[in-house]
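Every protein chain but one is kept in place in this view of the complex.
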Amino acid sequence: MALPGPQDGQPLLSVENLQTHFRTPDGVNRAVDGVSFHVNAGETLAIVGESGCGKSVTAMSILRLIPEPPGKIAGAIRLNGKNLLECSDREMRQIRGNDISMIFQEPMTSLNPVLTVGRQIGETLRLHQGMSAKQAEDRAVEMLNLVGIPEAKRRVREYPHQLSGGMRQRVMIAIALACNPKLLIADEPTTALDVTIQAQILELMRDLKHRVGAAIVLITHDLGVVAEVAERVVVMYAGKKVEEAAIGPLFRSPRHPYTQGLLGSMPKLGSSLTGHETRLAEIPGLVPSLKAKIPGCVFASRCPHATDLCRAVAPALEEKAPGHVAACHYAPREGAMAA
Amino acid sequence: MSTATLSPGAGVALPAGVNAAAPMPDIMPPVKPKKGFIGFLRRNPTIAIGGFLVLLMVCVAVFAPFLWTKDPTALAPALRTREPSAQWWFGTDMLGRDVYSRVLYGTRVSLTVGFSVAICASLIGLVIGLTSGFIRVADAIIMRIMDGMMSIPSILLAIALMALTRGSVGNVILAITIAEIPRVSRLVRGVVLSLREQPYVDAAVAAGTRTPMIIIRHILPNTLAPLTVQATYICASAMITEAILSFIGAGTPPIIPSWGNIMAEGRALWQVKPYIVFFPAVFLSITVLAVNLLGDGLRDALDPRMAKRL
Partner (left out) sequence: MNAIAPLLQVNDLKKHFPIHGGFFGGTTGYVYAVDGVSFEIMRGETLSLVGESGCGKSTVGKALLRLFSITGGQVILGGTRIDDMPSGTLRPLRRRMQVVFQDPFSSLNPRLRVRDILAEPIRNFGLAKDAADLEARVAGLMDKVRLPRDAVNRWPHEFSGGQRQRIGIARALAAEPDLIICDEAVSALDVSVKAQIVNLLQDLQKELGLAMLFISHDLAIVEHMTHRVAVMYLGKIVEVAPKRSLFAAPKHPYTEALLSAVPVPEPGAARERIILKGDVPSPINPPKGCRFHTRCPYAFDRCRTEEPALRPVADAMGEGHIAACHLHDRPAAENPLAGSKGASLLAVG
């Protein structure tokens, strides 16, 4: 492959100071503005946030699927040390679907309706790994078995419209995993699915994580899904990373007021049994426009604890506890939390 | 409060060691949003270009007598088939008439026919489309009639209708309008059927709004955008149809100069005096292109999906 192998102590993917801006008729939309994170081999990282926070744009930027113009990407995206932003289009085509692959939200529109499932799985294999048609079909059957589609031999010759929504998402996962990618980017993979089907797909993702060993970047707005599959979480708001931590600390002791607000505004299932039925916490107001520069903290306009300092000085990401960073002037550090 | 006054210890209680984030650079030059009409034209260059050309043609039609033209019907057998020159900008035809003047006056016919057909066909199509979108029984009958009409190419239908009457601009408009109605009716019906499924229409029904008011307040205003776009395409197609009818002698009477009959008269001399056909053809092409550009621009600007982008 075009890429060097992993080196000791180096993350599989590291995103450094990523900026993705779009030129629009009413100003520059700073959709992603200085986001850094890394993904280790075999790890599942979730990027959570509400619509418009830049999480999907981040995912598209990693694969360089942002149309330029009107978009522009700056910073560095390193896959095993190689900066993808410096790759030629030809190199990127090699990397997409082979080293990094992607699953989208809508399984109906991301499959080609006039090609059989087997052809669509085989296509990437023939393209990237030079397999023959026969080899590709055998591998397609193998992949359908892997993602738990019954009667794979028959299904491989079917068209997407003959499959249900859950089955289609399984096919999407099969296509994504066909070339044994090192990194899988899943953009809201279960959002369009019903809750019982979502449970099936999440179960499949957990299972595949052990069996396939690819690192996963999971883009979602659903903190429940995050808790079910991720190991580490990046919380994004208005194009910035506001908090990052392992899932345990993030859900137990969120440091950033936005994360606290998000968790507080979700009704807890089972609240009628525990008797903890409380009014939901609201985050007042609206997400700010990204077309104007925000001088201070991006969350200051909605934060219950915001002060003049927050409105004037943007907080840097600080390590508040080992492995737990947050961008808030007032978020307590570990010592202070205990006191 | 400005940033300058806010440094640690400047009167505001700060926790020790405020850690400010490094400012993010601009990676693309800033965009100054243009408000108002100029901004709209900048965002929609096709509307600007198409609109400008259409406006230009309207001015040509209105002010034709003042644009250094001569009498377009004045015969001058002595001055037949002169090449384009300083005196006859587009030359003269086989009867010695000034082609420049005839082409400019011909603009009047084309635009009159184009605009009239667009307006009449849209209004009649709107009524028919609304009726069949709301009354199921009428729908089955009306749509079968429309299907029947659409199975005849509109140009043939227009020729057949013209054969029944005598050539006049009014009859040309009538014939082309009838030929265009099925397309508009189908469009309006489709829009009406999809609008009837909109939640706001359901909400209005639940709020006790009577059907006539549903149509007037909730359906009609929302059909206008796609209808406007369709009207521009009909306008362009009507101008071409008019030219064809006049070219084959089934349209505007020869006494009134129109691009179609100028070209028809120049046809015999096409190989030796191509300019007689060339100039009206260029005018027709530019006008049709302009109207189509305007239509494409309006379609993009009025499409709600485009408005939601970014």
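Each chain gets a letter, A and B, in the order it is written, and its residues are counted from 1.
One rule holds for everything that comes next: a residue touches a chain if its C-beta (ideal position, glycine included) is under 8 Å from a C-beta of that chain, and two chains touch if they have at least 3 such contacts.
Keep in mind it's a predicted model, so treat the numbers as computed, not measured.
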item	value
Partners of the unshown chain among those that are drawn	A, B
Touch criterion as defined above, residue of A:12, A:57, A:167 or A:297 at the omitted chain	A:167
Residue among A:60, A:87, A:125 or A:262 that touches the chain left out of view	A:262
Where the unshown chain meets chain A, residue by residue	50-51, 164-167, 194-200, 202-203, 221-228, 247-248, 251, 261-274, 277, 279-284, 286
On chain B, residues whose C-beta touches the chain left out of the figure	198-200, 202-210, 217-218, 221-222, 304, 307
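Everything below uses one rule, namely that only the chains that are shown with their structure count from here on.
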item	value
Averaged-CA centre spacing for the pair chain B and chain A, given as whole angstrom	46
Chain B-touching residues of chain A, taken from the complex the two chains share	19, 21-30, 33-34, 70, 72, 74, 295, 307-309, 311-318, 327, 329-330
Footprint of chain A on chain B - complex, ascending	1-3, 6, 12, 14-15, 18-28, 30-31, 33-34, 39, 42-43, 310
